[in-house]
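Heads up, the thing below is written out as C-alpha cells.
Note that one protein chain is taken out, while the other chains of the complex remain in position.
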Amino acid sequence: MKGEMSIIVKTITKLIYGFIMVYGFYVIVHGHLTPGGGFQGGAIVASAFALLVVTYGNQGVNNYLKKDVFSLVESTGLVLFIAFAFFGLGVTFFYNFLANSGGLFGNPAIIGVNPGDLNTGGTVPIMNIAVGLEVLAALTVIILTMSAASEITKEKEN
Amino acid sequence: MKKSIFGIALIFVLAFMILAAFDMRPFGEPTVSEMDDYYIQNAQAETGANNVVTSIVFDYRGFDTLGEATVLFTAVLGITALFREVVR
Partner (left out) sequence: MSPMVAFVHIAVLVMMIIAAFLAVILKNLLSAVIALSAASLLLSLEFYLLHAPDVAIAEAGIGAALTMAIFIFAIRATKK
C-alpha cells in the first residue's frame, strides 16, 4: 500500500505508540498535580495518532481512526468545558464550585510542598479532561484531513 | 548592492537586540509582583490544586483557556471547510 513507511518504522511504531498515548493521558489526568495539563497532554496523545497516520498512511488507518468520531469527541470536550464554566454561575462564570467541598475532587489540598492527592482541585481536573479531549480530537482531525487531502491531490496529479 | 543593504540592516537589528538585552531585568525578578505573590500564597488553599500554573490557567484565568479552545475549534472548522471538496 502506498503512503506507508519501511518495516523498521512500522515495528518501532507498534512498540511505542501505546506508551505515548498512556503518557499523554497521564499528563491530562494529573494536570493539577504535575507540570502539564489538558493542552499539553492532548498534544502528546495527538502526536501518537500522528505517528500512526505517518507510518501506515491514510489508507492504512482509515478503518480505525474515523474523522466523524473525533469530531464528536472534540465537540463533547468543548461543551463539557463551557458547561462546567456555567455551573459556577451562582457566584461568577468559571467559579470553582467543587473545590474544598468534600465531594468529587473536593478534598482540601495540603498547604506547602507535597506529592499531592489526585482527589483535589475542584473543577480544575474536570476542565483538564475536557480540554484534553478537545485538543487531542482537534489535532487528530487536522492531521487526518491533511493526510487524506495530500494523498488525494497526488493521485489526481498522476 | 542589495545584499550589502541586507547585511547592514541585519547588523543594525542585531546591535539593537544586544543593546536591549543589556537593559533587561535579572531573571526571576519582575517589576510588579503583587499578583504573583497573591497566587503563590493563596492558589493552593483556594483551588485545591498543587500545580499553581494549572490553577491559574483553568480557574483564575479561565476566559483565556476558553478563547484558546475556541481558536482551536475555529482552526478545525476552517481546515474542514478548506478541504471539503477533496475529502468529503
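Every chain is named by a letter (A and B) in the order it is written, and numbering of its residues begins at 1.
Keep this in mind: a contact is a pair of C-beta atoms (placed from the backbone, for glycine too) under 8 Å apart; a residue touches a chain by one contact, two chains touch by 3 or more.
On a predicted model such as this, the values are computed, not experimentally measured, just so you know.
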Out of A:T13, A:Q40 or A:S75, point to the residue that touches the absent chain in the complete complex.
A:Q40
Counting contacts across the full complex, list the positions on chain A that touch the omitted chain.
3, 27, 35-37, 39-40, 43-44, 46-47, 50-51, 53-54, 139, 142-143, 146-147, 150-151, 153-154, 157
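Please note the rule applied: only the chains that are shown with their structure count from here on.
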As the complex stands, chain A meets chain B at residues 31-35, 37-39, 67, 71, 74, 77-78, 81-82, 85, 93-94, 96, 99-100, 105-109, 111-112, 114, 116, 120-125, 127-128, 131, 134-135, 138-139, 141-142, 145-146, 148-149, 152-153
Residues of chain B that touch chain A when the two form their complex:
44-51, 53-55, 57-59, 62-63, 65-66, 68-70, 72-73, 75-76, 79-80, 83, 86-87
